[in-house]
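Sharing a structure with you now.
Only one protein chain is missing from this complex, and each of the others stays in its spot.
For clarity, chains are labelled A, B and C in written order, and residue numbers in each chain start from 1.
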Amino acid sequence: MRNIIEIRNLTMKFGELIANEDVSFDIEHEHIVSLIGPNGAGKTTLFNCVTGFYKPCSGQVTYYPEEDNKIDITGQPTHKICKLGITRTFQIVKTLSEMTVEQNVMAGAFLHTNRTSEARELARHILEQTGLTQKRDELGRNLTVAERKRVEIARALATNPQVLMLDECMAGLNQTEIKDVMNLILKLKDSGQTLLIVEHIMEAIMPISDKVVVLSSGKKIAEGSPQDIANNDDVIKAYLGEKYHAKSKKS
Amino acid sequence: MLAQVIVNGILTGFVYSLVAVGLTLTWGVMDIINFAHGDFLLWGMYTAFGLWSVFSVDPIFSLPVTIVLIFLLGYLTYVLIIRRVLNASGLTALLATFGFSMVLKNIAQLVFTANYKNVTNTIFGGDTIKLGSIYIRHDYLAAAIGSLILSLLVLLFINKTKTGVAIKATSINRSTAQLMGINTDGIFAFTFGLSGACVGAAASLMVPFTPITPSSTALYSILAFVIVALGGFGNIKGALLAGLLVGVVESVGGYLLGTSFKYAVIFMMYLIVMQIRPKGLFGW
Amino acid sequence: MVKINKLFIENSFAFVLLALFIIVPLAVGENADIHNIIIYILIYALVGEGWNLISGFTGQTSFGHAAYFGIGAYTVAVMGNKYDVVPWVGMLAGMLIAAALAFLINYQLFRLKGHYFAIATLAVSEILRTIFSVWPYVGGGDGIKILFRPENKALWLAIDVRNRLPFLYITLALFVAVFVLCKMLENSKMGYYWKAIRESHEVAEAIGINPQNYKVYAMMLSAAIAAVGGGLYVQFFKYIDSYVFSLDVSMIFVLVTVLGGIGNVYGPIIGSIIYYVLDLAMRRLLGGTASGLNLIIFGILIIVVVVYQPKGIMGIFDDIVNRRRLRKLKASQATTNASSNQTGGDSK
Partner (left out) sequence: MLKVKNLNTGYGNVQILYDFSCEVKPGEVVAMVGSNGSGKSTLLRAISGIIKPFSGEIEFMGDRIDRMPAHKIVARGIAHVPEGRQVFGKLSVTENLMMGAFIVKEEEEKKIRLQEMYEVFPILAERSKQAAETLSGGEQQMLAIARGLMSSPKLLLIDELSLGLAPVLVERVFEALNKIRNKVTILLVEQKVQEALEFADRGYVIQNGRLVISGTGEELLKSDIVKQAYLGL
């Protein structure tokens, strides 16, 4: 087991507001790492720092595309980071609304080809994989939230990333749809994908994660296996709440 | 001499501000680019001219008339045209206002011909105040003070009154504003009217020293575009200050480089300022 | 053979239009007025295609395309008048200068978004207007009159005023070239990237697109196309002054494209046809007197068209196609499971 991304002492401030303070953790190759924490804990900010949307005030993000290849990606522009193999989705889904589902995915697929026919072929393959083939010719703006979230993932997958970062890709989905996404995530992991996931839905996160990192008020307050996290007093107090804890114990 | 130039710039600047405050209401708040804004000004000026030439009403007394009439023009523009393209893309609305601009301009030409019209012998006309080595024309001063007062009134109105805050709320989120019981359609119509009222007032204040012809106000439109962007879209305070800045830069630029360059200097300033503050000087 | 057939069927609309543009000028005989109108239609549609690349596909509204149009026009005029350079070469030079200028200016300007960018483009063309109105080399306030020198065949088409046909067909050929280029670009990586940037800057970055670069590519191409239009315009009109840089001129490109349908390769040509046919009809009906009554009616017509078809004329076609597609979909769902419905391309 090797680390594919190492985050070290990452700090991000907006004026007076400290969004991330001295956060460090690793993302292991071909593992699912989840990032949880209350609203405003700095999860999305951390995402933005790793993917280059923000330039962190201090700290370092290191990426190991291969065993002995080390790249410092701190503050690199997003598109460069994407070309290196790290792609993300957005919490507030950003479907390309005047483009069809297939065109959405093709836009991602063009990263590694210049030919339209190849991009289309790759896109169709991914649409099949993500169960979107039926919706291929639908315009982005006509999709339901669940479909949009799926397109979001498919588009990111089309860039053929090593590390896929999903920002609340299950919020707003029902139980059945969440199960579908969970299965998709596990399938991706099996095919060699590394994933970093931000999510609120504990029922979905806990069963599939290899490791959970908890942020609160910008700081990392816990890191460990899902079981450890579910019983961690700090985490219960800051995030899960007594009720969830009691409920999860019952079941 | 430079002091004189700066004072002149400040005085014109206040008038620019008022025109721009009107534009920032529709452009910033409603996201509608009103190409007919300059033609509103034109019709305000012709109204003042008409009242002066037919009934010998001094522009300062026709001020309330132009305010009300151009308010109505704005209101009607919304009801007849803008309302129907509100949900289409921004450029569609722009096209509609462009068409309307053609209509207004050419009707003016039909009625008043292309010849320059001047309003003369006004109450404030001609006389000057002398402050040290600086001369200030009464009519310029009256226009500047009038514009400043009206701009501040609009600012107060938007920030302090119930309707003003409702305008802001509607601009932030139209459908949620509806859920508050705000008649957003009425708010938009009123905002367009208010925008017209601003240029209507500016028109009466300007006619004593501005010759009128159907094509003379297009430039004010363009300047108002720049001022609104410079101040940050929808920011009334921004438009006020940016108007002042543009007035001064125009005046000083013209003095130092020659009058043919005075507008180029403004546009240059815009490009430079925006490199430093891409959302305008006072943008959120 | 099958491939060629498919090409014709998928683009049948384009071929019908092309046929009309070839036949109508011949059919109307020596009617110079109609020939002139057709030339205007083609020139403004051509520049509209260019404007469409940056503002329709890439979503960065420009109110200053007159800048590049003017550069193209002045380059042809100055080179032709002063150095006897053939307009072909002049147009090529104009394209290069316009593209270079677009690169230099917009690499910086693209830090601005939305309206802030639009106003900046307006500022650029207004600055050029001032410079050209005082610069003696380009004629200053007097502008440039293209010189007639029959012994010098350099200005090939300015020669015969009575017979516009050769010039008309050359303009048509250039328009077709630009149209085909735009259509090809739309379905290429470049086109997909432009549209992705238009829809969401952040998504574009997240899938590995450098928006800055692709916006600059679009602007350079767009500027070069506008310069071609300017080059054609000056040969046709034979006079140019700094008015060519004004907002009024920029707005014509915006108008024809939005009227026809923004973000659609057919938009500029359809819009341009509507615009000039309406204009001609109004002038014929009401006379081109100084009264401007024709312009009043014309303005009202623009409003009416926009109010009833906010998506542009092409929006009507889209609606028809969509409705037919929906009906087809419903029909196929009714008879079989939707699985058989996998044909149909991505021609949009």
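FYI, contacts are C-beta pairs under 8 Å (C-beta built on N, C-alpha and C of every residue); 3 or more make two chains touch, one makes a residue touch a chain.
As the structure is a computational prediction, the values presented were derived from the model and not from experiment.
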Touch list for the missing chain, restricted to displayed chains, reads A, B
Filtering A:114, A:134 or A:175 for touch with the omitted chain leaves A:175
Would you mind spotting which of B:60, B:182 or B:268 touches the chain that isn't drawn? B:182
Pick from B:172, B:219 or B:257: which residue touches the chain that isn't shown? B:172
Kindly note down the residues of chain B that lie in touch with the hidden chain. 162, 165-166, 168-169, 172-173, 175-185, 284
Suppose we count only contacts with the excluded chain; which residues of chain A make the list? 37-40, 142, 144-147, 168, 171-177, 179, 200, 202-203, 238-241, 243-244
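Everything that follows uses one rule, which is that only the chains that are shown with their structure count from here on.
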Touching both chain A and chain C (chains): none
At the largest C-alpha centroid distance from chain B we find chain A
Using the average of all C-alpha atoms in each chain as its centre, how far is it in Å between chain A and chain C? 42
Nearest whole angstrom, what separates the Cα centre of chain B from the Cα centre of chain C? 32
State the interface residues of chain C toward chain A in the complex, per the touch definition above. 187-189, 192-193, 195-196, 198-200, 202-211, 263, 338, 344, 346, 348
As the complex stands, chain B meets chain C at residues 27, 33, 35, 81, 84-85, 87-89, 91-92, 94-96, 98-103, 105-107, 109-110, 114, 218, 222, 225-226, 229, 233, 260-261, 263-264, 267-268, 270-271, 274-275, 278-280
Under the definition above, what is the set of chain A residues touching chain C in their complex? 51-53, 77-80, 82-83, 87-90, 94, 96-100, 102-103, 106-108, 110-111, 113-116, 119-120, 134, 137, 140, 155-156, 158-159
